[in-house]
Structures are given as structure tokens and as C-alpha cells.
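Note that one protein chain is taken out, while the other chains of the complex remain in position.
Going in written order, the chains are labelled A and B, and every chain counts its residues from 1.
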Amino acid sequence: MSTTTPNRVATKSRRDLKSASRIHRAGVWFRSHLILLIGILVLIYMFLPVFVVMALSFNQPKSRLTYSFDKFTLNNWLHPCAVGDMCNAVGTSLKIGLLSTLISTFIGTLMAFALVRHKFRGRAVTNLLVFLPMASPEVVMGSSLLTLFVAIKFPLGFWTILIAHIMFCISFVVVTVKARLAGLDPRLEQAAMDLYADEWQTFRRITLPLVMPGIVSAALLAFSLSFDDFIVTNFNAGSTVTFPMFVWGAAQRGIPPQVNVIGTAMFLFALTLVVISQLISSRRRRKLA
Amino acid sequence: MKSRRWLPYALLIPGILWLAVFFITPMFNLAATSLYDPTGSLDAGYQMTFHFANYSDALSQYYPQFLRSFTYAGIATVCALLIAYPLAYAIALKSGKWKNFLLVLVIAPFFTSFLVRTLAWTAILGDNSTFIHFLRDIHLLSPGGRILATPIAVITGLTYNFLPFMTLPLYASLEKVDPRLIEASSDLYASAFTGFRKVTVPLSMPGVVAGTLLTFIPASGDYINSTLLGQGARTSMVGNIIDSAFLVRLAYPLAAALSFMLMAIIVVLVVIYVRRAGTEELV
Partner (left out) sequence: MAQSESLGGDVQLVHLTKEFGTFTAVDDLNLVIPKGSFFALLGPSGCGKTTTLRMVAGLEEPTSGQILIGERDISYERPYRRPVNTVFQSYALFPHLDIFENVAFGLRRRGIKDVKAPVESILSLVELDGYARRMPAQLSGGQQQRVAVARALINKPEVLLLDEPLGALDLKLRRAMQIELKRIQVEVGITFVHVTHDQEEAMTMADTIAVMNAGKVEQMGTPTDLYENPRTTFVANFLGQSNLIAGNVVDRGDDLGVDLYGNRIRVPRSRTSTNSDSLWVGVRPEKINITLAGQPTLGANVISGIVTDASYIGVSTQYLIKTTWGEELMVFEQNLQNSGARPGETVNLSWEPAHTFALDATQDVGAGAGAGEAHS
């Protein structure tokens, strides 16, 4: 029982208290950070295939038909275009991507300005029209375009793919630019006109610079949608081959590891762009602070 | 301040024309094609005979694929919701200064090609992969069991591929929740979980509706996952059938009927869902 001296009792229970409180504190920390931990787990899950793609880009497969890691090699990165047609397909995707981005961003930005800055009849209908492509399954959009092209006997190929891409990119551009434009205080433009800037000067010097971030992110979104599109493209491509179509074909015939090189390269390139833009904007924010 | 009255219309014309010609018109054309006499062909031409039997044929022949598509898409949507909600919650309410960085991480996997990523899943879930061996070792799988080429693989692929579509609307909605409302609820004797259930969840409903729609709709029409991760006829979805009908068998009226029916069913489901969820504004 209490044969221990009071001092030794005190030390013992203080030590118990300390470790008990440490456990308790760990429990509290764990519980309050539980959600964050789950979130990070989910992020890891999302990145898993990306890591696999990166690893497989260094793979030298035993045969074209297996798809697991065999031997490490730098060959794929040194000779990315060794596989016939793949680089052509990438080039086609890039060309279509750039053109469809330019055109859809232009058209979509015009529409966004009309929808946000002007009152006109039929606004609700226009909003619905813009929304519909985003809500339609690609199978339906792609197949319906195909029936149209076939009906008017328009040859399938580069131009039909381009037309289709512009079509579904417009909606995303409109929504993105609209969001940015709606947050722009119209009083800034009024102030500019009050200070002797006419409509064109106001647009050029005030509106455009302030909407530009929205236009840029819309363009980036349009490009990635276009480059990565498969279903709509597949229906309307005829004999032209884009990169996703090449991969699809390769999946039946045997996947060359260079496919993963392209995938990794795209990932790294896009990630670099994003990191750079974040650095620029956070450096600008730090200057203001 | 009145600008010229014609300006908004001038700005809208290019976009509206493009969408009218390349989205609306094809839809009508699709509807028309679905009513052609199926005995024609691409070379000989089709007769418009208002052959509604195309629809009943399509349905009776392919109702398993329809059912399978909506089942897979439904399960994938629910899974995506369960996975994405904690992530969106963590980023919106618990991440402090890391918020923008985490958002980038959500979108980043998107940068790798969709198909390349799905192929990566075939490696992860392949019969001889580390993961499958692990599952066999801990007896979650039978010794000869596999995941690849099963419905589970397809659903996994569907869930994974549409996670950003679920996460971002959820995030946008959760971000708008005023944390002081949660404080108020705990001041009024609600536990943390009750506060979540009765305050946060209802307020995040617009995001839930948008996210589930943006996931379910494309997922039900997808056929990439079922081709790459599934096994032919056992896991074929409507998308597979439409693809082969148009591009392989060239059976245009039937294919058009399938496609249009998919669209119609989705529209009906969406309208019912949105009505019940009570959100009018989606865009």
C-alpha cells in the first residue's frame, strides 16, 4: 500500500500523468487532424497511377503484351519517338489543341462578356445552351456529330475533330471567364470613363487586364480538355490519329513504354506551369503585404 | 449607361451559331437517324420511315448494358462521393495556408493523359502485380482470384477517373460554409458530429448535387474503363455498344436509337434528381 514515501508517490503519479496526458494529447491531435489525414490519403490514392506511369516510363518490357515492371532503362526517354506514328499522333493532338484553344477561348470570352455585362432577351436560354454540352455524355455528343457529318458527306478527319473540340470547349471557357468577370467591380470601369477613357480605352486598360487571369485559366482548361479527349474524337476522326487514339489502339496491340514517357512529360510540364504561376502570384502577394 | 443595343447580340452570335450548328443540329439529326429504316446502309442510303421499332429493338437487345451502365455509374458516383467529401472538406475547412497547393494536387493527376492513367490501373490491378499478390496473401482474394477484367476493376476505374469532377464542386460549396455557423451550433449544444450532420451537410448540398451530376452523367456513357479494365461482353456498357454499332457494324439507325435513348434517360433521371434535391441553379 502506501509504504512509499510521499515524495516517491508524487514522482510516480506525475510520470503517469505526463504519459497519460501525452497519450491524451496525441489522441486529441489525431482526432482534430483526422479529416486532414484522410484527405492526404485520398490524394495519395489519386497520385498512385501517376507514380506508376512515371515508373513504367523507365520500363523495358519483356514483351509488348505484358504491362508490368521488368527492367529499368533510360532508353524510352532518350528515344521517345522510336515508336512509329506515336509522335505524329502527339503532333496532331498538339495542333488540334492549340487551334481549338485559340478559337474556343475567343468565342467563349465574347459570350461571357455578353452574358455578364449586358441585359438582353433570351439570357436564360443562352445559359442553358452553354450548359448542355457540359452535361451531355461524350458518347451522345460524339455520335450525334458523326451522324451529321455523314449525312452532309463531310470527310472525317482533322477538321471534324477540330470542330468537335471547339464545340465542347466553348462551354467550359464561358463558365470560367464568366466567374472571373462577375467578380469584377463594374465601378472600376465607370471610374475609368469618369477619367476620360472612352469605351475602347476602358476595355483595353482596365477590363482586359483584370479579366486576363480568367481567360488564361479558361485557355489552359480548353487545351487540356482538347488534348486529352478520346470519345468524341474517336467518333469523328476518320483515319486521323490523335495521341489518346494512339494509346487506345496500342492497348489492343501492345503498349509501347514511350506512351508513359509522353504521359509523364505532359504531367511534369503542366505541373511546372502551375507551380511557376503560383510562385508569380504569391510573390506579387508578398510584395503587397 | 447604354452601350449600343446590338453589342450583346454581336458578341453572342459566333458562340450561339457554333453550338446551334454543331451541338443542337446533330441532336436533331441523331433523333432523325434513329427513326430510319434499318434495312438501309451507309452506301445505299437510309429511308426515313419513322421506324420507332428501332427503339424497342435497341431496348430489348441491350437492356442489360443499359442497366449495367447505370448501375456501375451509380456505384462509382457513390464511391466517389464518399472518397471526395473528406478530401474536399479537408481542403476547404482544415488546410489553412496549404489550400491552393492542395487544390493543385487535386487537379494535377488530370495532367497525365486519361487513357495512360487508366492503363496504369491495369498494371496496378494486373494479375501478377504487387497489390494483387498482397490481397491474395491477406486472403481478401482467393489464390487464383483477380480484380482485373471484373466489374470491380471497371467501377474502380470509373470512380477514380471522375474524382476531380466530384471534388471541385464539393470544395466550392464547402468553402462557402461560414465556420461561425458551426461554432453557433456547438454553442447550442450540438456535438461535432451533429453540427456536421445538421449544418455542414445541408449547406454543402449544392456542391453534392453538382458533383454527383458531373460524375454520373459522363460515367454512364463511358466505355474506356470497361474496355481496358473489364472483360468484353461481361462488363460491356452502353457506350461500348454504341461505339461498335457506329464504327464497326455501321448500323446507324440502331446506334442512333441507343444513343438518343441514353441521352433521354439521363435527362429524365437528372430532372427528377435535381427536383428532389431542390437546387435550381447549376451553372
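We take it that a contact is a pair of C-beta atoms (placed from the backbone, for glycine too) under 8 Å apart; a residue touches a chain by one contact, two chains touch by 3 or more.
Note that the structure is a prediction, hence the values are computed from the model and not measured.
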Among A:Met46, A:Leu146 or A:Ala192, contact with the omitted chain is made only by A:Ala192
Contact footprint on chain A, counting only the chain that is left out | 185, 187-188, 190-198, 201, 206, 209-210, 287-288
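FYI, only the chains that are shown with their structure count from here on.
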Chain centres from averaged Cα atoms put chain A and chain B apart, in whole Å, by 16
Provide the residue numbers of chain A that touch chain B in the complex, in ascending order.
-> 33, 35-36, 38-40, 42-43, 45-50, 52-53, 56, 67-69, 107-108, 110-111, 113-115, 117-120, 126-127, 129-141, 143-148, 150-151, 163-164, 166-167, 170, 174-175, 190, 193, 199, 224, 227-228, 230-231, 234-235, 243-244, 247-248, 251, 255, 259-260, 262-264, 266-267, 269-271, 274-275, 278
As the complex stands, chain B meets chain A at residues 1, 3, 7-9, 11-12, 14-16, 18-20, 22-27, 29-30, 33, 42, 83-84, 86-87, 89-91, 93-95, 100-102, 104-106, 108-124, 126, 128-129, 160, 163, 213-214, 217-218, 220-224, 227-228, 238-239, 242-243, 246-247, 252, 255-256, 259-260, 262-263, 266, 270, 282-283
